[in-house]
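Omission of a single protein chain aside, the complex is shown with its protein chains in their original locations.
Moving on to subunit A:
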Amino acid sequence: MTTPLSNTAATRRGALALGLGAATAGAGFRRARAQQNPAEVKVAVLAPMSGPWARQGILARLGAEMAVDDINSSGGIRALGGAKMKLVIYDAGENPERAKNAAQRMVAQEPDLVGGSGAWLSSFTLAVTEVTERAEIPWLTLSYADSITERGFRYVFQCSPTSSAQARQTLPEVLALAERATGRRPRRLGMIADNTAAPQGIVKPIREGEAQKHGLTIVVDETFTPPLSDATPLIQRVRSARPDFLLLLSTAVPDDKLLVEKLNEFGLGQGRLPTIGNGGHWGAPELAQVTNPRILEGMMFTLSNWPGKGLEELNRRFVARTGEPWLGHDSLLPYADMMILREAMERAGSADRRKVAEAIRSLDIRNEGPALYFPSRHLKFDQRGRLVDAVMVTCQWRGGVPQVVSPETIATAQALWPRS
């Protein structure tokens, strides 16, 4: 009696196991197929959408949204059967701790995230990438700090020249511009920088040898804590020391306004003292709105990217779409990041984040695709995830609009340098 019963039970158990196995295999196959050809692929922008840097986060979102719409309207990711790209936005808030919390939330809530971009401020990016690296999410960033790609991480890709590279490139670039325009090489350098990571990353190598290497004497070297309440003591020292040119390494529009207005008040503005800023905020539309554009005339700034020659159509579409006066650094780089993620997915033929990261590592594109959004027109990352051939762009305020004056390949105007 027991044997048939056992046999029957065994048969039932076997049938059940077989059924469950088939169902699991079916589900697994469907999941594999879904991963192979998903209906949509998720990418993220994690940037400050609230707090003092909200404006920069919003500009990043605008750039990324435009890229995603462009990708989807041109057929999505073809290698994934035309899968649409879906952008998810996370707010990095106002300090690195909040940025890290946002990254943890993002990783938990978006298990199918393929890649992302952010988080604007270097200190935020350092915190965020601690989380994204563990989750093996390919992460693209415009942040400058060298330390972002000095930690041996494999999933972080820095799309700007690092701070130390900027320090090395800025002086020869500025000196060459001055020599081309005046036939004379400046000798006396003034520097005013705030005490945040990016400007200090630039002034430190200049102090420690770059200035001397280029035959420059540093006659003003001041550091301030942002935000400034008044720029009188800083500009008074510039007036007393009379440098041949001045590096203004601030990080926020309110400080930029105070500094340029004080320069003008002391008779050093509007190009009378050649002044070079650094960073996207020097070309932000709001700078022309909070101060008189006339006093910005002739002001130069260096940064990692700016839409010059060849990107006029992109700029026009961005302006028409967003109502912003122009496409700047903070929107262009997130736009480029989305295009890089698309290119990587096309090459990987997969939405698997590890394969996408591997595809980004093996990119080596010149003069086409996402490479067109970089001043060198070359897209390749080195072992550490740093952009190879990362070229600095120099812009100059001309007629109330920033114009690219260097490198010549993308320049839209000739640099003006006072002859006195």
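Simple rule for what comes next: a contact is a pair of C-beta atoms (placed from the backbone, for glycine too) under 8 Å apart; a residue touches a chain by one contact, two chains touch by 3 or more; residues count from 1.
Just so it is clear, contacts and distances are computed from a predicted model.
Not every chain of the complex appears here, and the one that does not is recorded in UniProt as "Branched-chain amino acid ABC transporter permease", selected from "Chemotaxis protein CheA", "Branched-chain amino acid ABC transporter permease", "Cytochrome C oxidase subunit IV" or "Error-prone DNA polymerase". Note that of A:291, A:376 or A:403, the residue touching the chain absent from this view is A:291.
Summary of contacts with the chain left out: across A:191, A:234 or A:314, the touching residue is A:234.
Contact with the chain that does not appear here is found for just one residue of A:52, A:349, A:369 or A:407, A:52. One of A:101, A:149 or A:264 touches the chain omitted from the figure, and that residue is A:264.
With the whole complex as reference, residues 50-52, 54-55, 57-58, 94, 195, 222-225, 227, 229-230, 232-234, 236-237, 240, 253-254, 257-258, 260-262, 264-266, 269, 286, 289-292, 295 of subunit A touch the missing chain.
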